[in-house]
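For this depiction, one protein chain was excluded, whereas all remaining protein chains were kept in their positions.
Which chain is which? They are A and B, in the order written, and residues in each are numbered from 1.
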Amino acid sequence: MALATDDQILARYRDAEAPLLPLLHAFHERDHCLTSSALRAVATALRIPLADLWGTVSFYHHFAREGETRSAPRICTGPICSLRGAHERVAAMAGEGATAMPCSGRCDQPIPALVGDRSMTFAGSRLVPAPRSPLPAPNPGGLEECVFAGIRAPDRGTMAGYLASGGGRGLERARGLEPAALLDELEAAGLAGRGGAGFPTARKWRAVREAAGEAKVVVCNADEGEPGCFKDRALMDHDPLALIEGMAIAALATGATLGFIYLRYEYPETLDVLDRALTEARAAGMIGGAFEIHLRRGAGAYICGEETSLLNSLEGKHPFPRNRPPFPVTHGYRDRPTAVNNVETLCSVAPILARGAAWYRGLGLGGQAGTKVISLSGDVLRPGNYEVPLGFPLARLIHDWAGGLPAGRTLQAVTMAGLSGGFLGAEDVAEVTLDEPSIRARGSFLGAGGIMVFDSSRDMVAVAREAMAFFAHESCGKCFPCRIGSQRLTERLGFESGPTDQVEWRREIDEIARTMKATSACGLGIAAPLVAESLIRLFPGAVTEKFQEREAR
Amino acid sequence: MSNPLADMEKPDVIFCIGTNMTECHPVAATRLKRALAAGARMIVADPRRIRLAEIADLYLPIRVGSDVALLLAMAHVIEREGLVDQDFVAERTEGFAAFRDHVRAFTPEWAAAICGVPAADIEQAAIWYASAERGAIYYTLGITEHICGVDNVQSLSNLVLMTGHIGREGTGINPMRGQNNIQGAGDCGALPNNYPGFQPVDDPRNQEKFSKLWGREISAERGPTKVTALAGAGDRFRAFLIAGENTVVSDPDRAHCEHALRSLDHLVVIDIFPTETAMLADVVLPATSWAETDGVCTNTERRVQRLRAAVPPIGMAKPDWWIIAQLAKRLGFAGFDWTGPDQVFNELCSVSPIYAGLDWDRIDRGEYQWPVPSRDHPGTPILHEGSFPRGRGLFKQVTLRDPAEVVDADYPVWLTTGRRLESYHTRTQTGRAAGIDYLLPEEVLEVHPDDVAAWRLVDGEKARMSSPRGSVTIRIKATRRSPRGTVFCSFSFDDTPVNLLTGSGYDPITQTAELKVCPVRIEAI
Partner (left out) sequence: MSTTEGPTIELDGEVVAYEPGETLYQIATRARREVPTLCYDPRLEAFGGCRLCVVEVEGIRNPVASCTTQATPGMKVRSSTPALEGHRRTILELVASENRQIEVDPLSGHSSGEFAALARRYELRPGRFAGRKSGASRHDDDNPFILRDYDQCISCYRCVRVCAEREGDYAISVVNRGFATQISTEFGGLLKDSACTFCGQCVQTCPTGALADRKALRAVDLPEPIAKTRSVCTYCGVGCSVDIVTKGERVVGVQPAMDGPANLGALCIKGQFAFDFVQHDDRLKTPLVRRDGELVPASWDEALDRAAAGFRAVVDQHGPEALYAIASGRAPHEASYALQKLMRAGWGLNHIDNCSRA
């Protein structure tokens, strides 16, 4: 088949909603990089200043520039993959143009890589196509689930299989309800955002519904960029129609006519799954007509998981976070009232409508409403996604459900919220339950629900440095404390520069961390110092050892 | 300008015609760009695909000298589509009925054939402009430097009167003045038809007033224009005093101009540089320059502002007013006993009603835009709010005329001239600024790439360009900025004296030269 011409590519997307990313991807796929002539064509077609486009493209990790190729292997060097020697893999394949990529959301799998649009994994030193993402294991505790309840049904990803296993009933009920009643039901269920911020979903949707302006928008945030999180991928790969049904219900509740799924670059197979599911959903009348959903693919930027950066990215702007207020509920996509929700949140909506608020609320423990999917990885026997009741003891998840640590190892630390919650130590793990009040009381937070487990053999200072390097790599560069602070913290945790005296070293870290937490413009900079702070708090001995090693050198 | 510069950020529809604003008035253009960023729509009519055309919502690449056809057809469409502001026409104008009948013949299809742009685009432009909440017109020498310059301006004025886009914020008809104090030269009465403050010399009341004021009978006859005077140099006119103009290079038909000045009995030039014109003089008097002179200037929005000296004069240079006063005294004239620029300016204020509320101290911060008729008046940012100077605005029945010369077998190419961002006029100043050469080392002739090929020219090589008045050699630059059949260059560089070629004709009323149209022949050498 002949390659598409510039004009064909431009004609396909130039008048579409949110055209920049699909245009760039189309050229990127055709040419294996973004050539200067392609950028000129896109800039002219979309009337974007060329310098702006150049800057915006450079913001994304995965766009190969002229002279590079997108087919060169990108090897995941996320926290868990690093422990397994990912950096050594990159070095070994440097001759093939291999480069590192931040956590690509397969922490429960062997080290993944991307080659073009294929997810790969290692067979010895060779890259081979990776298997499909694993289906969540049956609930080890036999507890009732919400988002995973139907996911294991046969052919769940097809409309026939979806309807046969109970799908579609939420939307059916929602269509019979007034929007106010629909919102009341969600409110009664106590559903809150599962992407990390925990904002009550009904309140968000009500604000969108009540905001001035027609043409409201629902955006699914599927930019699952938090290291150690891979739950949204599992939900989308195995139950895409639940997400679409949830979005259709969101449209009814908010009055939205336009929807987007913003999917992270690193999930190419998921892109196909969603594309097929959207086609089926259109054919079945689940969407289309009054509410259309467009699938948009990110290009590698953690900050685009922050909702206002995501909106800027959709709009083709430089993906800096926006200043708030105004909030997306009144001024979101192209200044239209917009509900931005995480995949898991949206997947929860249809079951709640189908089975009722009281049912959902009752799934939680100890006064907590509902469930949460935890992506558990690292030094445990059975890493994977687990849907737990909120309020469930973390120790039980690790030791009972996931089989505990490998024989002979003891738990040293876990990360929370993927990475941005910093570390909890063994004592915390023994006591904490999986809900925000319990975890926040220990100076961390549950967030998106990624938990990485580190046994006692792990060098926690090195883990912390890697984590901080990730935040520095992903800092957008808009605000000073995060842009410079994350870099300086990385340098200090790696002992590249900074005071040689430990007291002074700690004072600098403390000052940077305090100022980052207080003054950063978005959650990235506010959360990033937790890694450094919790390291120093939990593992002062490990830090002192590093200083001693350094002196010995 | 009828409206202030600040208003350029406020229209919802902008119509630019014959103005290369991003190069000639770059800071004013930034305001239009901000209006666009805030959602305004812009129509640009210009033979060349200038930067303004690139950022326009609708670009009308009209043939040089066809503005009247475009504007008549726009009036036709506005009338046909029922977009006339009937209340405004009834309350503020006269002559509409006849004008309406007049424009019925001038369809967009008729204009399309003349202008070389699609009729649908002409319709679109008319509909956008007329439907605007706040429509504003901006123009420069692309409108006035034609034998039909007055017709062009009146055609624009007709559009304004039909739509009522005048006398309100963000609207108006706005010529952009090209020199820092060209507006001021007029304000001060350096015109053959007006005393200071645009008081006509042929009004007996003004004649009486100034004759009395200055203690001698002053002619009630309009003086000749510069063009007439240059044409009669050596004959009817025998002595010239030229202050700060490099006439030889800036004016059309350079050979004729140089000959005229050489044939004078006496030429005195006041300038800051030994210009080509100064070199022809009998006496050259060195004036202080910008940064050495205290004084006043008026910008294109009629804002009266102070110039301040930052350094002492170079050599023996003196301020113009001092030089002229000394000359006057030597000629035995009274009333030239000023001791400072403040006295000169205050005297101007005392004789000019539009400056009556001003004096040297009051303009210190530049917040006044004339007219300022009294001391308690805040100034007039927006003209024509309640009425026009003549009362009602008059529709004029303009018809299309060909340029003085049109392309033919001998001279088959349209040359249009203009300016470039980095150079100013004849480069007496910018040519002496370090670094400008980095961006603009020499003049080039902009030719469409297909024409470069068709005419067997070579991009980057020199070619000869000729008109009936002369020829120059100039380097060819292939660019799609020029349309097929039309070429462009500036007159800034002395070694490509393109005004040897121009000077085909003058507007009969203003005697402005047709510098924007000159049929030429281009040959490889």
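The rule we apply is simple: a contact is a pair of C-beta atoms (placed from the backbone, for glycine too) under 8 Å apart; a residue touches a chain by one contact, two chains touch by 3 or more.
Just so we're clear, the structure is a prediction, and the values are computed from it rather than from any experiment.
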item: Residue, one of A:D117, A:D459 or A:E491, that touches the chain absent here; value: A:E491
item: Among B:V406, B:L439, B:A454 or B:A524, residue touching the chain not depicted; value: B:L439
item: Listed residues B:L83, B:A119 or B:A229, member touching the removed chain; value: B:A229
item: Residue touching the undisplayed chain, where the options are B:T428, B:S467 or B:S482; value: B:T428
item: Interface residues of subunit A (partner: the chain not displayed); value: 36, 39, 49-56, 58-59, 301, 303, 318, 323, 325, 472-481, 483-488, 491, 496-498, 508, 511-512, 514-515, 517-521, 526
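Criterion: only the chains that are shown with their structure count from here on.
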item: Averaged-CA centre spacing for the pair subunit B and subunit A, given as whole angstrom; value: 60
